[in-house]
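Only a single protein chain was left out; the remaining protein chains are all shown in position.
Our next item is chain A:
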């Protein structure tokens, strides 16, 4: 708000070389009125038992245990199926009841490539290729690539194309087909692609994750990044620093920051403006009003704004939006960063250093 006022003024200065005589408070009021923009409409305050069950089911299907159990069952099922069918065919020589004469995984001859197996594999490839093209097309429509899946998919598709071309070309070169293939099968080009795909989409993400975790620890320890907000958004970090702040008699900024976060989330979670307004009034009563229980340390310009926020929450709750407390929250963050966060990181480092020293002494 203040910055808007200043911007206008500075623009005016740049254009006319004269200063406007604007009144900050007037702009503050106007800004709040303008900030009515998004009034939440969806109402999903509490989930019904049916929805909860559905969410639990979804959670289970995305869990590691589900994936592990699912893969094991599928592998066992196919092995058993192959053993039974192969066993029956083996027991009845000259007749093929279940397995085509493709030579692939043939219990009698082992794994060799015959016409039948080529047809089966080619058929499968066509089906997968169609699915792959559809998914690849969808990939280009996604705006975000948070987990780098889009990038990985495109890289894998390029390598797939290259390996397919290589496979086709090598298969048509006689020296490769009849000589080199005896030593190094050119079919390994496709196997190499499969390994590459696994490396890109399975192994590398593990390294990314390890790197991210290390980065987080380093950030926490070095405090160079100074991204206090990110730090606070981690629940474990928040609890630790809150405990530290309580012992330093200064938890109010942290509590206020958290309640404003909850206020913001309330617009996404329940959508009931009355509920959000109630939370807003609670923030004003608990942290912002003079002599409130956990009054935060506000400068006079922000203290003036508190009255306007309170009036808006009480009289026109329909005009509020999630940005109502943004300036207050920024102030809390600055105070946290300048005081308790630094003390906390310094103490954490000291503690770690001492623990290391103690450990080395014990050794």
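Definition applied: contacts are C-beta pairs under 8 Å (C-beta built on N, C-alpha and C of every residue); 3 or more make two chains touch, one makes a residue touch a chain; residues count from 1.
As a convention for this text, contacts and distances are computed from a predicted model.
One chain of the complex is hidden; its UniProt record names it "G protein, alpha subunit family", one of "DNA repair protein rhp7 treble clef domain-containing protein", "SWR1-complex protein 4", "G protein, alpha subunit family" or "RNA polymerase II holoenzyme cyclin-like subunit". One of A:83, A:191, A:210 or A:346 touches the chain omitted from the figure, and that residue is A:346. The hidden chain makes contact, of the residues A:156, A:232 or A:298, with A:298. One of A:248, A:265 or A:311 touches the chain omitted from the figure, and that residue is A:248.
Across A:184, A:203 or A:338, the single residue that touches the chain missing here is A:338.
Along chain A, the points of touch with the absent chain fall at residues 2-3, 5-7, 9-11, 13-14, 17-19, 21-22, 24, 223, 226, 244-250, 252-253, 290, 295-301, 303, 334-335, 337-340, 342-343, 345-347, 349-351, 354.
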